[in-house]
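In this view, the complex is presented without one of its protein chains, the others remaining in place.
Chains here go by letter, A, B, C and D, matching the order in which they are written, and residues are numbered from 1 within each.
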Amino acid sequence: MPTLVTDHWYDFRDLSNLSRVILEGIDKVAPYELAYIVAPIIGFVAAFVIFVLPSQLFVGVYGERRIIGRMQARKGPNRVGPFGLLQPVADALKLLQKEALTPTAADKTLMWAAPVFFVAPAVLLFAVIPFGPRMVFADVPAGLIFFIAVSGLPVLAAFIAGWSSNNKYSLFGAMRIVAMSISYEVPLVLVLLCVVVFTNTMSLPGIVEFQVDSNLWLIFMQPLAFVVYFIAVSAELNRTPTDIAEAESEIVAGYLTEYSGMKWGLFYGMDIGYALAAAAFASTIFLGGWSMWGLEQWVPPWLLFIAKTHLFYFVFIWTRGTLPRLRIDQLMGFAWKFLLPLAVFNLFLVSLERLWWNESDLGGGIVFIIMAINIPASAIAVYLWARFLGYKPERIPTRPRLVREAGGYVPVEDPAAGGQ
Amino acid sequence: MTRWWTGEELAEAAERLVPGSVARSTATACILEAEHAHEALRALRDDPETNFAHLSNLCGVDQWDRFEVVYHLQSLERNQVACAKVEAFDREEPSVASVVDIWHGAWIQESETYDLFGIRFEGHPNLQRILLWDGYPGHPLRKDFLAMPGGLQPGLNEFAGTAAKPEPPVRPVT
Amino acid sequence: MLTLEHFLTVGVLLFCLGLVIALSKRNAIGVLMGIELMLNSVNLTLIAFSRFSTGPAEIAGHAFVAFVITVAAAEAAVALALAVAVYRSRQTVEVDQLDLLRS
Amino acid sequence: MSEIVQSEPFVMNIGPQHPSTHGVFRVKATVDGERVVDAEMVLGYLHRSMEKLAEERTYTQNIPFTDRTDYLSSMSNNLGYCLAVEKLAGIEVPPRGQAIRVIMAELQRLASHCMGAGAFANDTGAWQTPIMWFMREREKILDIFEMTSGARLTCNYMRIGGVAFDLPDDFEEHVRALIGPLRETIADGEGLLSGNEIFLARARNVAVIPQELAVNASLSGPMLRGSGVAWDIRKADPYCGYEQYDFDIPIGYQGDAYDRFIVRLEEMRQSLRIVEQALEALPGGPHSTEVPLALRPPAGEAYARIESPRGELGYYLVSDEGPSPYRFHIRPPSLINLSVLKEMTVGGSIADAIVALGSIDIVVGEIDR
Partner (left out) sequence: MDNAGVQIAFWVLSILTLVAAGGVMVSRNLLHAVLFLIVAFIGVAGFFVLLSAEFIAMAQIVIYVGAIAVLILFAIVLTPQSIRDNSETAMVGPAILLGVALTAVFLFVIHDTTWATDATDPGLSASDLGRALLSTWVLPFEIASVLLTAALVGAIMLVRSETEESEDVPDADA
């Protein structure tokens, strides 16, 4: 790949230069093992300072509240600091000062341990995300399955939180989150398997490399996989419209009902952290990661990546501000009856295409043919499967019937008295 | 416009449907005999001419010598309203037949009347206090509530100067 | 210097702990947890053998572990379904209370 | 999830402190997994025994009590009570007073339905957005109330024989400025929710009340109309000159929560029509008749009802020629609409129960009084 990025340490388009220079310097003066210890620290600090912390505070907390406030015809935080930008800091300080109550009948050890279990995987998740061409913290060969494995852990923490609170709402939330994650894990893993089959690699930098080489993002090659991934991941993350595990109007706050103070704050912050991680993962897999058809030569790739992540996160915010919430049986039915068959269909289609790709000698241009096949095929598959399940787009009246005079009953089935 | 039935009109209709069910009638209401009240109310609901399918209101009135249970019956199709009353004379254990089996919506109003007046509704599926808690002394909407056994006094119990209990206000009833 | 013996020792200790749990627990779910531990220790042993060898044995170890994990998943699903079904009919999952033939 | 969770039925308290009970209202729901097998309501957390208190105060002094029953529609409650006293004492209200009452009652209906529809959307999980849109318009209505009566929530504006004060000079201008944006907000809310698949999945065929049950259970208001019964006291038994205004009764199709929601939205449109007409034809003259402060109506009884935002709001007064009512009874529509709570919730899931409760649009101040 032709690249304009140089190896000078001051070339901020590739921050790995800087860390490499630092490490080489350390290596000259310090024993061999020290560089091993310093390298992860540099990566960790860099990832946190550049991406995780600002995203979490200023996109996750402040931006989400501002954007939702705009959607809801109100202002959102605007008092603390310029434009209210310091609101997350103020919130964190407030949470730190609050008393973290523990109910008498709660399992105190587990209730204390749950937020800790919840936080740890969130940090691990960012380790395998490639921020730039050479900016991946841990290039695990099986990075994709690492991501799946680690993102399954917070469910356990949420279950522990709900169970240990010894509250019926909490227990309901815990049961719901476990049932949901079991259901939605299946289509999620299946569509990621489609990606693996198609790109022939399980390493996340490899997947980005594939998208750069074929000059086409996977969202265009596998639109169905992207849609299924978005729905499944928003269900796993408990984002509206699928936030039934902490459905405010039904079970108060779900598994978080009894949490307060910083223990609650950890859950809240890490919820955003997981959503950001899922957004980063999706932008890596489906949106081309740090690549942008050559623009990455001029703009720092990590900035492109962060922009894509935040764009994806914005969609989360948007759905949250717009859509009502589904019921649990509807959600489970949706996962098993709708998403799972579609994911299997997509896997089948993609495997066939990959086989064809291997056999044919069309070269790299084949991805455009595949795109031309897959986009209509996905739409047709969704439509046909919906029809097969008996879903018909019926015209449901959005306006009631109008009558002039009071008195008497108007029959339920009365086509003449339509109020349209 | 809704036709508001006078007591006489309702008495006529009730007498036609269930003979002997009317005790007397006033300008606004028809007082039904307690033992025929349930039958008469059901007939008033089912008869196509009266058609009082909707029980608009049910409440109690304490008239010192008797309790009245007031039913405001309403017909949606014929657009008419009538007022029927049933009286209970026993001051200690007043009792009236329940109309829950006629109008389902009566249960909540009957419970409330039981709670606040102490009128028992025979045949009510689940007659419990709904606004006040179980064990609350007395029934507050009775006129002699403040003089009832274990009755409460206005104001705080420990309020200075309330040691002498004032006589409950008694007003002559016409 | 880590040798095969290190890993095998850990595997044996884990296996025997699992065995003791599986043999001594009163609760059927506890027994199942012991069995899962034993399966894990077997996996550990297989992977260790695979790592410290070359040729076809290496890949056989990995394949065996994949099958063991599959079987363990199936076994856990069925066993827990059994536990739930038994609990529903007899209100207990204690193995020494489950004397179906005697009642 | 009920397929997976087959635990023993256990009691789950929805309320008294719960985000979706709209006040201190409590449902003791017995649930089996996610399915509600029994629902029992526990009331009285806000009971103030207003009916007893009112027996000790004069007729005029009782008006502020009615503000505090249904605190989301105080104007309607004032109006119902004043109508009952006027019926008891035979007082006529001048035309301007009647027109002002109509405008106020309809504005109050708009404000109350803004809250009701928004809160229902919130109960289905549309997280705060619709309710915020509607609240924005409701604030403007409350501003108008403040301008007119000096209070936003507990207005205490109606008087026996008319209203307390005449309208301020720029009243008409403010109300006209309100109507257009409110129409748009209603359309927005409808566009956001009415055709939304998720909203339909949550609200359609949930908490269905058949027509027969709706009538038999004494339901009223949007609950009754949602079940397809064309019944509106403004049409059936017009008071305050409602017969002069041109409006329609919206009725639903099958009596589910969705029907009640769209009926409420359409009622808001009709209310806007009435307000426009009433503003057009606002007559001059006095806004109130002179009524003695210590009113002593002749002995007798009177039952007057109005169509409050929640349904048939009735006041039953018995007079013994004293300065205060001998018996003062409120027919609270919220309470009586709750009588079908069990029929609406049992058999559905907890989420459905919340939607059912939200579709009743209860106000606990009115239930407990």
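By our rule, contacts are C-beta pairs under 8 Å (C-beta built on N, C-alpha and C of every residue); 3 or more make two chains touch, one makes a residue touch a chain.
Nothing here was measured: the structure is a model prediction, and the numbers come from that model.
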(request) For the chain that's not shown, point to the residue among A:I160, A:V195 or A:V208 touching it. (result) A:I160
(request) Would you indicate which residue among A:V150, A:V191 or A:A253 is in contact with the undisplayed chain? (result) A:V150
(request) By the contact definition given up top, give the residues of chain C that touch the hidden chain. (result) 1-10, 12-21, 23-27, 29-30, 32-34, 36-37, 40-41, 43-44, 47-48, 50-54, 56, 58-59, 62-63, 65-67, 69-78, 80-85, 87-88, 91-96
(request) Extract the touching residues of chain A with respect to the undisplayed chain. (result) 33, 36, 107, 110, 140-142, 145-146, 148-150, 152-153, 155-156, 159-160, 163, 171, 174-175, 178, 181-182, 185, 189, 202, 327, 329-330, 332-334, 337-338, 389-391
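Here is the rule we use: only the chains that are shown with their structure count from here on.
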(request) Could you find the two chains linked by the most C-beta contact pairs? (result) A-D
(request) Determine the centre-to-centre distance between chain C and chain D, using the mean Cα coordinates as centres, and give it in whole Å. (result) 63
(request) Would you mind pulling out the distance in Å between where the CA atoms of chain B average out and where those of chain C do? (result) 71
(request) Can you tell me which residues of chain B touch two or more of the remaining chains? (result) 76, 79
(request) For chain A, write out the residues touching at least two other chains, lowest number first. (result) 406-409
(message) Please output the residues of chain D touching chain B within their complex, sorted ascending.
(response) 43-44, 47, 49, 51-52, 56, 213, 215-219, 229, 231, 236-238, 299-303, 305, 312, 314, 316, 318, 320-322, 326-327, 329, 331, 335-336, 338-340, 368-369
(message) Under the stated contact criterion, what part of chain D meets chain A in this complex?
(response) 1-2, 4-5, 10, 12-13, 18-20, 34, 121-129, 132-133, 136, 190, 192-196, 198-202, 204, 211, 215, 225-226, 228-233, 235-236, 248-255, 259, 262-263, 266, 349-352, 354, 358
(request) Please give the residue numbers of chain B that touch chain D in the complex, ascending. (result) 1-2, 27-29, 53-57, 59, 61-62, 70, 72, 76, 79, 81, 83, 103-109, 112, 116, 130-133, 140-141, 145, 169, 171-174
